[in-house]
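One protein chain is absent from this view; the other protein chains keep their places.
Labels for the chains are A and B, by order of writing; each one numbers its residues from 1.
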Amino acid sequence: MQVSSRIRRSVICAAIVAAGAVSGGAWAQEKITVGALRFTSHAPTFIAYERGYFKQEGLDVELKFFQAAQPVAVAIASGDIDFGITALTGGYFNLADKGALKIVGGLFAEKKGYKGMAIMASNKAYAAGMTSPAKIKGHSVAITQVGSSFHFMTGMIAAKYGFAMSDVSLKPLQKVGSMIGAVKSGQVDAMMMVPHVAIPLDKAKAAKIIGWMSDLGPYQVTTIFTSTRNTAERQVQVKRFMRAYKKGIADYRAVMLNQKKDPAATEAMVKLIHKYVYADRPYEKAAPGIKAGAVYINEGAALDVGNVKKQLDWFKAQGLVKTKMTYKDLIATGYADMFDVPK
Amino acid sequence: MPEGPVPQARSVAFRGGGFAPRPVGIVGPIVFVTLLLLWELGSRTGWISALILPAPSAALGALEDLYRSGLLFKHLGASLERLVLGWCLGTLAGIGVGISAGLFSLARAGVVPLVSAIFPIPKIALLPLFIIWFGIGEASKVATIFFGVFFPTVIAVTGGIDNVDRGLVRMGQSFGLRWSSVVRKIILPGALPAILSGFRITASIAIILLVAAEMIGAEFGVGAYILMAGNLMATDQLIAGVAILSALGLGVGWLIGRAERFLLRWRG
Partner (left out) sequence: MDLHLSHVSHRYGGVEVLDDVDFTVAQGHIVCIIGPSGCGKSTLLRLIGGLEKPSAGAVLQLGEPPADSRNPLTYIFQDFALLPWRTVRGNVSLVLEDHVLDQGARAAIIDDVLRRTKLSEFGDAFPRQLSGGMKQRVAIARALSVNPACLLMDEPLSALDSQTRELLMDDLIELWSREPFTACYVTHNLGEAVRLGHKVIVLSRRPGRIREVVDIDLPLAGRSAERASLEALQERLWRLMREEALAADQELADA
C-alpha cells in the first residue's frame, strides 16, 4: 500500500514535469507501438498518425499491423505493443482476467441512423420466409468463432426477440470469407456482416439484408485498450495518446459521418485511409468500400460502460468467460468520457 | 649390441560399439514426468506466469471439467468418427490407386506426377473450396482428412511395391502362378512393411488435420474444442485439448505397433 501510493505520487510528479516539458517543446519523442488492423473502423489511428497528432503529443508512433484482433490483445498483454483496438470477445475477457489489459475508451458503436453491422439472410432462407431478424429462431447462423463478436451479436438478436441460444445452430467457420461463402451458397441461413461487404452482397442479390444491429439498441463494438502497466506507470503517456487519438476521431466524424457535406474533404480523407485499407486495389475500386465502411465512432472516444457490463455478463452467462472480475476491473477511467455508467 | 627395452603389453583400445539403439523402457516416462513436475513447480512459484503457460494441474482441471460435463466423449466421439471415416476411406483409395500405380506403367505415368503436384498443397488452404464442394457438414471434414491421408498412402504403397524383390516375382512367374496370385501372395505381402510404416505417418497426418477439418462449422470435436479454447484464450482448456490429441496419437501409434507386430511377425 505504502509503496504503491508512493509510486503513484512520483508518477504524478513526473506527469507535471512532463507537461511542463511538452509545453516547453524540449521533450524528446517517446517511442510507442500501436497495433492496427486494415479496416475503415480503425481510420482514426491512421488519421492521427498521418496528420502528425501523435508527434504533437511527443509520441513517436510505430504502427504494427495484425491480421486479427486477438493477437493484438496478446501482444499488449505480453508488453510487445502499447495500444490497440479490439472488439470485446470471450478471448479478450479471458485475457483481461489475467489482469494485464485495461479499456481506456470506446470507438465503433452501433447507433440508430448510422449504418453499422447488417443482419443478412441467405437467398434460400429468405425465400423460405426468414425475412426479419425475429425469424432467425430455428435457423443456422454463421459466425467466425465461438466467443467472437458475431457470437455475441447472435445473442443480442436472441435476447431482443425472446428466443434461446439453443434455438439457433451456430456454425463457426473461422473466417469472414468462409461465412460469406456459406451464406452465398445457402449452406447457412444467416450472418452478421460489416456494411461495406453487406451492401454490395445485397445489391448483387447474393444474399439479403433483413435488418441492422443498430435497430437492436446500443452496442459498443470496439474499444481502445492498453496494458494495465501503462495505466499504472505511464498515465501521462496514455493521456497524450488519447488526446491525439481523439483529434483523429474528431476529423473522422466531421468528414466520414457526413460524406456529402464536403466532397473534397471526403476525397482527401478516403485517400489518406486508402494508404492503409484496400491498399492492394486501385483508388477508384477501393473508395466505395472505404466510404461504405465508415461506421459510427463515439465522439471523444467515449465508452458505453453499461454496454461493456452487459457484454461481460452475457459471456459469463454463456459459460464462455470464467472470471470473478466485474466491468469495473476492465476499465481504466480518466482518459475518455464514460457514459451509461451503472449505478 | 645392447638388448632393446622389453616391449610393453598394452590392450588394444576399444573403438567398436554404439550405433545400436536398445530399448530402455523406463527413461521415456521418467523424462515425461520430470518435465511435468518442473513445469508445475514453475507455475506454482510464479516463475512461469499463467499468461504464458497454464500449470499442468490447471489443464488437468479443465480436462476434469470436460469429463464432468459429459462433453469429453461427445467431442472424442465426433472426432473419432471423422478420423476413422476419413482415414479408412483415404487409406482404401490410396491403396487402390497406389497398387495400380505400382503395377501398371500407364497408371503410374498418370498418377505419380499428380500426386507430387497435389500432395504438398496444405489442405487448410483448400478449406474454402472444400466448403463449396462438400458443404459445411460432415462431408467437408471427412474430405479434409481423406485428402491428407490419400496422397501419402499412394506414395507409400507405390514405393513399397517398387521395393519388392523382383527375384521373388520372377520365382512366382517361373512356377506358373496366376497374375492375381503373384500380386496377392508376393507383391502385396512384400510391400506390407512399407505400407504399414506409411500408416504411421498417415495416422499422424489425420490427427494433425483434425483441427483444420473442424475449423469448418464443427460444434463438437477435439479440434473444435481446441479452436474454441484458443479463441477464448482459455489456455488451460487449450492444453487439455492438445493433451487429448497427444493421447490419441499415442493410442493410434500403439495400435499400429500391435498390427505391425502381428502382421510382420515373420520378421522376428
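Here is the rule we use: contacts are C-beta pairs under 8 Å (C-beta built on N, C-alpha and C of every residue); 3 or more make two chains touch, one makes a residue touch a chain.
Values in this document were obtained by computation on a predicted structure and should not be read as measured data.
Of the chains displayed, those contacted by the omitted chain across the entire assembly are B. For the chain missing from the display, the contacting residue among B:V84, B:M171 or B:L255 is B:M171, taking the whole complex into account. Interface note for the absent chain: among B:I186, B:A203, B:I226 or B:I239, the touching residue is B:I186.
Within the complete assembly, residues 167-168, 170-178, 181, 185-186, 189-190, 192, 264, 266-268 of chain B touch the chain that is not shown.
Assume only the chains that are shown with their structure count from here on.
Per the touch definition, chain A reaches chain B in the complex via residues 70, 73-74, 77-78, 89-92, 94-95, 98, 100, 142, 145-148, 169-175, 177-178, 181-182, 185, 187-188, 320-322. Within the complex formed with chain A, the residues of chain B that make contact are 50-51, 127-128, 131-132, 135-136, 215-219, 224, 227-228, 230-234.
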